[in-house]
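Missing here: one protein chain of the complex. Every other protein chain is in place.
Naming follows writing order (A and B), and every chain is counted from residue 1.
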Amino acid sequence: MSKKIWVHAEVVDDKIANVAFELLSKAHELAAAMGDGTEVEATLVGSGLEKEAARLAEWGAKTIYLADDPDLRMYSPLTFVPILAEVAATHRPDIYLFGATAIGSALGPAVAARLKTGTAAHCVDLRINEDKKLVALVPSFGGKVIGEILCPAQNPQMASIKPGIFTKKDPVPVPLRIEKLDSSVWKKLDTQGLKPVNVVRRPPQGLPLNEAEVVVCGGFGIGSQENWQLLEKLAQYLGGATACTRPAVDEGWSGEHCMVGTSGQSIRPKVYIGFGISGATHHICGMNESGIVISVNRDEEAPIFEVSDVRIVADVNSILPLLLDAVKPKASW
Amino acid sequence: MSYNVAVCVKPVPDPKHYDKVTIDPVKKTITRTGIPTLVNPVDKSAIEAGLQLREHYGGSVIVVSMAPPNADEILREVLAMGADEAYLLSDRAFGGADTLATSYTLYHGLKKIEAAKGYSFDFILCGSESADGATAQVSSQLGEWLGYPHLWNVFELEGTPGKEGGGEKETFSMKTKMENGYMEWTAHIPLVLGVAREIRKPRFTSIMGIMKAKNKPLTVWGRADLDAAEDTYLGLKGSPTQPGEIFSPDLKRSGELFTGTPEAIVGRVVTVLRSNGVVIGG
Partner (left out) sequence: MHFFEFTEEQKMLRKAIREFVEAEIAPKAAEWDEQDACPVDLMKKMGELGVNGIFVPEQYGGAGQGFVARAICLEEISRYSAGLGIAMMTHHMGPYPILLFGTEEQKKKYLPDLCSGKKIGGLAVTEPGGGSDFSGQKATGEKKDGGWVLNGRKCFITNSHIADVTVLTAKTGVDDKGRNKLSAFIVEKGTKGFEPGRKEHKLGLRGSVTGDVVLTDVTVPEDALLGKEGGGAKIGMEAIGEVGRAGMSAICVGILRGCVEEAVKFANERVVYGKPIAKLQAVQFEVAKIRADYEAARLLTYYAAGLKDAGIPCANEVATAKYVSTETAVASSKRLMDLMGGYGVINEYPVGRFLRDALASIPSGGTSHIMQIIMAANTLSGFQP
């Protein structure tokens, strides 16, 4: 029997979430490394998904294990966990990947617990070692340490990966093959204890600055209140927060509550994007522990560039509107 | 109706000092010298939620931790915050546990406490994730071991009384965080909840609380006390996942200069954002 890599395809608003295709793309890479005709397959749970399932075949999922029922429209651990655990126990995949989304972060480890197997959380990369085992790279201590996690003795070797870590590559279509799961699996379950009621979508709200993973920061070089509003929109689109330097407060574009520096807040977001910031010491002290620093400034001598991963020597006006357009949310995801 | 609440807590190195975490190049171990240990920050929100359940409905709040023996100091602090009792599950046999083994040990600890107390827990609360490992897996896996419904990233929890005299149970409404929104739930006890920081703002510890904590029970249990637990699932040996190499990510600022047309630059920035985990167009 050939080896199998599974991807659980998460459904959001009756559509397969992008992370599923990112994981399928990675799964093909892993399958190639495992060799011996390792196959990529997918699991899918929801309601009215037969059409959606075809998209998984476009990205090369050879078999799609589908549990489709109006009762399964919304996620619940009382249904999804036993369904996936049972189908995995039956077909015994070698590797099983989940998106580290709000649902996947709860579902993946619960399925692993049922299967008494191991799962690596929030991986930043995956590879196959010489023993044909999955090696997951997992950050800890706020990204200060990266550790390898293996699951040498049990299958499936499970892992969860945040959306956006892997790139969704070109489709590798295969003929559509759906294996419908028997509804008796979930019809017999007692689901009285916990019921999903509703899913409410709302535009991303401003996060407290020190909790935001993305911070868009503006300095004197922003130039105007109008540009400041573009900056806030950018932060909103990226699910982050805005920050500013002292001169931006003095100009009245922003308030002290989001000022970063020795007299303001110290932040350590994963991504810091600075526009029109010169990089005075007291500002740098407050942001130097950010994950990746992208800076846009007209002055190539600006000290901020010394602590930047990406230097863009340009006027704010030439970059900000374009970037805003590039990251604008699409109508559907 | 009163509720018995268990709160699982973890001592972690203070996240403010993670820049001091280094890797010993020879021993290949993580060095965290000089970093103070504290209660995992979001676990305090879980404790607060437990305390407020007790204040509202009556019942008890018992704190459980699987940790090295010196964690008793941290548990004393949690007692000072207002918990009634603390249990420390500590043994070399538990060491090196991954999330499956950790949740298994906690599960047996909880069962043992229930047996000693003669009641069963109605709520088992955990922080959504630990600051150090941040796997966020323990609450869901603990829910599975217990066979109870479990939710993760719960940021709202409200009770609605059941019908008077009708024998109907109180219904709890909850919200869990979702990408761009949230999900609403209704549930009955027992429940295992991984709670987000927003659920309740933890109270500050009072000096009176510190004095009271001196006389509150703090029980330490080892391997032998968890007699029902099987070695197969305990500690490093019972962990399906095993650690491999550890290393530091390269944190040097490369200072790469992006040149070209504004469109080309923006295109490259978007790629950088994506590769750093930023969800774009979502």
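We take it that a residue touches a chain if its C-beta (ideal position, glycine included) is under 8 Å from a C-beta of that chain, and two chains touch if they have at least 3 such contacts.
Note that the structure is predicted; figures quoted are calculated from it, not measured.
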From the touch rule at the top of the page, work out which displayed chains the omitted chain touches.
A, B
Out of B:23, B:80 or B:174, point to the residue that touches the absent chain in the complete complex.
B:80
Can you say which of B:31, B:206 or B:232 touches the chain missing from this structure?
B:206
Out of A:162, A:246 or A:311, which is the one that touches the chain we can't see?
A:246
Per the touch rule stated above, chain B touches the missing chain via residues 76-77, 80, 204-211, 213-214
Given the full complex, what residues of chain A touch the hidden partner chain?
246, 261-263, 281-282, 284-285
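Keep in mind that, in the parts below, only the chains that are shown with their structure count from here on.
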Any idea how many Å lie between the Cα centroids of chain A and chain B?
21
In the complex, the residues of chain B that touch chain A are 13, 15, 18-19, 21, 23, 30, 98-100, 103, 131-137, 139-141, 143-145, 148-153, 173, 176-188, 190-191, 194, 233, 239-249, 253-259, 262-263, 265-267, 269-270, 272-282
Residues of chain A defined as touching chain B within the complex
12, 18, 74-75, 77-78, 81, 101-103, 105-110, 112-114, 116-122, 135, 138-154, 162-165, 167, 192-204, 213-214, 237-239, 270-271, 273, 289, 291-294, 305-314, 318-319, 322-323, 326-330, 333
